[in-house]
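The complex is shown incomplete by one protein chain, all other protein chains being positioned as in the whole.
After this line comes subunit A, so read on.
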Amino acid sequence: MEPDVSIETSCMIRIAVLPVGTVPASVLRDYFSMFLRHHTIPLAAISSFYTEHQKSPFAHQPWDAGSIRFKFLLGGAPPSPWEDFQSNRKILAVIGICHCPSTPDLDSAVEQFTAACKNYSSALVQRCFAFCPCDSQLEDGGKKEDVLRLFPPADHQTLDIHLQTMMQEIAASLLMDFEKWVLKAESAGTILKTPLDSQASLSSEEVLKAKKRRLGRAQKTIGDYCLLAGSPVDASAHYSTALELARLTGDFFWYAGALEGSVCALLMDRVGHVDVVLEDEVKYQYNNVILHYRKSFIQDNAQRVSPLSFELEATLKLARFLCRSKLSKDVVELLTNAADGGKSLIDVNDRLVLFVEIARLFGTLGYQRKAAFFSRQVAQLYLQQDNKFAATSAMQVLAMTTKAYRVQSKASVSDPPCTKKQTGPSHTDSGKMHHHLIVSLFESQWSTLQMVVLREILLSAVRAGDPLTAWSAAARLLRQYYPLITPAGQNGLASALNNSAERLPSGTRSADPALPFVRLHSFPLHPSQMDIIKRSPAREDWWAGSAPSGPFIYTPFSKGEPNDNSKQELVWIVGEPVQVLVELANPCAFDLRVDSMYLTVHSGSFDAFPISVDLPPNSSKVITLSGIPTSVGPITIPGCTVHCFGVITEHHFRDVDNLLLGAAQGLVLSDPFRSCGSAKLRNLSVPSISVVPPLPLLVSHVVGGDGAIILYEGEIRDIWISLANAGTVPVEQAHISLSGKNQDSIISIPYETLKSVLPLKPGAEVILPLTLKAWQLGPMDFEIGGGRAATSGSTGRQFKNASVPTLLIHYAGPSTDSEDATIAKVSNLPPGRRLVLPLHVCVLPGMSLVKARLLSMEIPAHIGDGHPKPVHEEEDPASETVEESDRKMEKRLVKIDPYRGSWGLRFLELELSNPTDVVFEIGVSVQLDGTDDNNLPIDQDGNSEYGYPKTRIDRDYSARVLIPLEHFKLPVLDDSFFMREFCNEGSTSSSRSPSFSEKNTKAELNASIKSLISRIKVRWQSGRNSSGELNIKDAVHTALQTSVMDVLLPDPLTFGFRLTRDNSSPQQESGSKDSVLANDMAPMEVLVRNNTKEMIKMSLGISCRDVAGENCIEGGKSTVLWAGVLNGITMEVPPLQESKHSFSLYFLVPGEYTLVAAAVIEDANDVLRARAKTDSPDEPIYCRGPPFHVRVLGTA
């Protein structure tokens, strides 16, 4: 059988093209392709070379429209035993190709050519074409005009024209030779035989029949020559004669041949005008041809020779003819029959040709799967021949089938980027895709077939000695079908990969990745030290709005912003190393060593760092791949380059993503990652990465170690933070802000220090001082803190991180680095950065306040006359503090003046406990702020604090600290305090809501309490460098809540007593000046001070009691006589003034007496009523002074 047969084959003149001398293969191919262009020579073109020697037998030669066709056979072909039967099988001309530059000796070339021509006895024309001769060869070759044709050196086009002329000349000589042959054949009858004709049958045949048969065969052959000469009409005439004779003689084989020729002649005649009628005619005739070939089958010589191949050829010819008009059903039928017939073909090569042709025809029809099927049959036939060339052919044929079986090598897939790009990112984005699209990704998962095909490719490639193809096939097999391959098979494939790699030069690349499976795990965000913040050029605080603000992860307002879509952006910086986490999986049963692996970036603007990995069987591993971007611009990372099994391959993340998607849908055999025990990864969206120019980079550390700062509650400490610019660009803007919990624990922030050092040059360092005050631990903190003490480690860390304040430093380099500032500002302002600096503060529970309460202490004053205080300040605690402040400042003690007592003195008692294992010292100080100073006429010399002696609290002990509250009385009782209360009282009648007024009062109270509390500071110190402040606010607040008015406000009237005796009295000097002698007249004064801003009218009364509390002025047993008025004294005291009233007492019995002054205020105003908390306006307001002690000494 012959390949590439068609109906028109019968009219083609075969010309053997032989290389003469040494012709390089590429040059030969080049020359041959030039020949191929001249396969059809129009008859009109050859008339100049044609001379009619005698009357042409081709009477109906169409000189104007006809043509002669050539079929060039490179290298020639051995003579066929069937060339008598079909003249087109004869090699009718031989052309030698001589490439002069490589064949200098033309003589030997001619000799060689002549020798070669001897093999082609049927050749009518022999020519040797010598291309590109040099001058000497030109001269030399001129002598051998008859055989050798020298082509002058010229360009390709000129050469082509030369060649055309030569071919026309050949065509003309062939035509003349055909005429000669036909004339001879017509006259003398030639014996025409085929292998079908047995010797015996020919000799014993009866003569007449043999003669007729011979005549018919001669007519058929003449028809063949007519066809070759390009005269279909003549051919038809001869064929019809031949058909008649063949039918008569029962020569079915030749009948079929003649019929074939007549169909060809018909087609030739009607060239270009194929219609349905013609088609049907051809179909009918050819079916006849096939039938007659089948009839000619003779059983007795079937073992030796069979007309089957002609039947099949005819079938293929018809199929090819019908293919053109896409009558696929008929073609399929014909081809299926042909394939069936192939079984009976004796020659393996015939079967090979048959299957190749069937595959080609199916391919032409668009039946790729059918074509692939027969191609595989061809490959199997090749593989049955045990030689390297057959294996190579098998490999190449199988490579053609890979597309239909969808196992093609990536190298052969020409357009994956554009087609896959459309589906790839879209599904990774959405995570969901239309189902049919997913399915189409895994179309035709005929795993059995695919594995068989790949295995055959591997086998043929190994046999053919093509290590790269073998490697690629084994890689595809292993990567895609590992779940279907036994561990032994997997090991076999691994060794096949390694064996192939050994034969490959190192650094060979393959388009098909093998193992491991690589998927993108994550893009680690910049560590908080290097966060990149987009700058909004319009704002001064460019960092604002770049990060989500507020406590909510999701805010409805941010929806619809452009950055809201799932495609997040990643910014990399030139020169700063970046990391990408990828996950590797080795689902196979062998140890996998990845020699090196790095990220692939096609733009070349990325320096990737290779690493090597070992993967045990059935394992997966997350590794970090890193690299440095080297130039500005967008960057994409399609995958990574892996050097494994000795070959470099590129692994695309997208492919694995698709694979995993298919696995999730149950369309792919197995998920390699899950089978390795790796957790399911959420669908990672690949961010769009852009690389920006270098940015400054601040690196921070806490001076004195980055460890946690351990503070007790309330402790105040200064820390220093060192910031250094590790980048290559100066920091030009920087701003500190706070975030996180317990922000108020940072007392001072060195804004100015930072501002003053800008711009911070690369390499420069600045130290920022910061004052911290440890916060209070809440109940939750206590629990966790307690747990941390017990356990340690992780929980403690968590707790620490959860509650520490964080320092955010936003900084940026120069806003523009080019002169076109305006453009840059709009388009791409280099981003700024944020340094997140969590202050690792660990707060330990320190001293704790158990409770606070208010105590009052009443010590009666002694009556004396020597104390040097100004009259107007008497009995006024606030004034007293001022007056005696100097002294108190020195001793830092509460000094109770015995002459004044401390009636109404109140103490705040703080009960403190120390649960820690260190000793605390407590110091209380009271701050006097500016508002008080204004009211006080005498100020302390710049010193605004009172200190009290320190209290030491040992560990696990509690202690109480008393804080006198005497300093807080206001000097004047005026209506400012009650302003609101008046309003309320006035408005109670006018239907004002009482609850509202109460609330106001409460607020007023709270304000005053707050101001009071804020002036009391309880500081503590522990060890040498721990000191802090106790937060007592809440405790004091609750303690004071009820009685703040009493503490804060002075009484409207204050009373005082003193002795008024003349200083010259000797007794006075000898005795204690504050005592009174019995049985002596003791002149005294009562001082009444008005603390209000109104004139107060009152009725004053004085009473005296002894130690037993009996009234000793009135009653029957009175022991004290008196002179002057003691009761019902009517007095008027001007505002903020004092009045005195003198009287004398005469004590009969020595001992302790108590004098008490009391007054009933008349015409009291609202202020007084409010102070006295009277219920009704008619109620008298009664004021009682503190008791005063009088010690009466005996005279003895």
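We take it that a contact is a pair of C-beta atoms (placed from the backbone, for glycine too) under 8 Å apart; a residue touches a chain by one contact, two chains touch by 3 or more; residues count from 1.
The rule we apply is simple: contacts and distances are computed from a predicted model.
**Q** Pick from "V-type proton ATPase subunit", "Vacuolar protein sorting-associated protein 33B isoform X1", "Trafficking protein particle complex subunit 2" or "Proteasome subunit beta" the UniProt protein name of the chain that isn't shown here.
**A** Per the UniProt record, that chain is "Trafficking protein particle complex subunit 2".
**Q** Kindly state which of the options A:H162, A:K370, A:H735 or A:R1015 is in contact with the chain not pictured.
**A** Spelled out, the listed residue whose C-beta touches the missing chain is A:K370.
**Q** In the complete assembly, which of A:S240, A:S328 or A:N491 touches the absent chain?
**A** With A:S240, A:S328 or A:N491 as choices, the missing chain is touched by A:S328.
**Q** Among A:I46, A:L228 or A:L449, which residue is in touch with the absent chain?
**A** Checking each option in A:I46, A:L228 or A:L449, the one touching the absent chain turns out to be A:L449.
**Q** In the complete complex, which positions of subunit A touch the hidden chain?
**A** 328-329, 332, 336, 339-340, 343, 362, 366-370, 372-374, 376, 405, 435-436, 439-440, 442-446, 448-449, 452, 665-667
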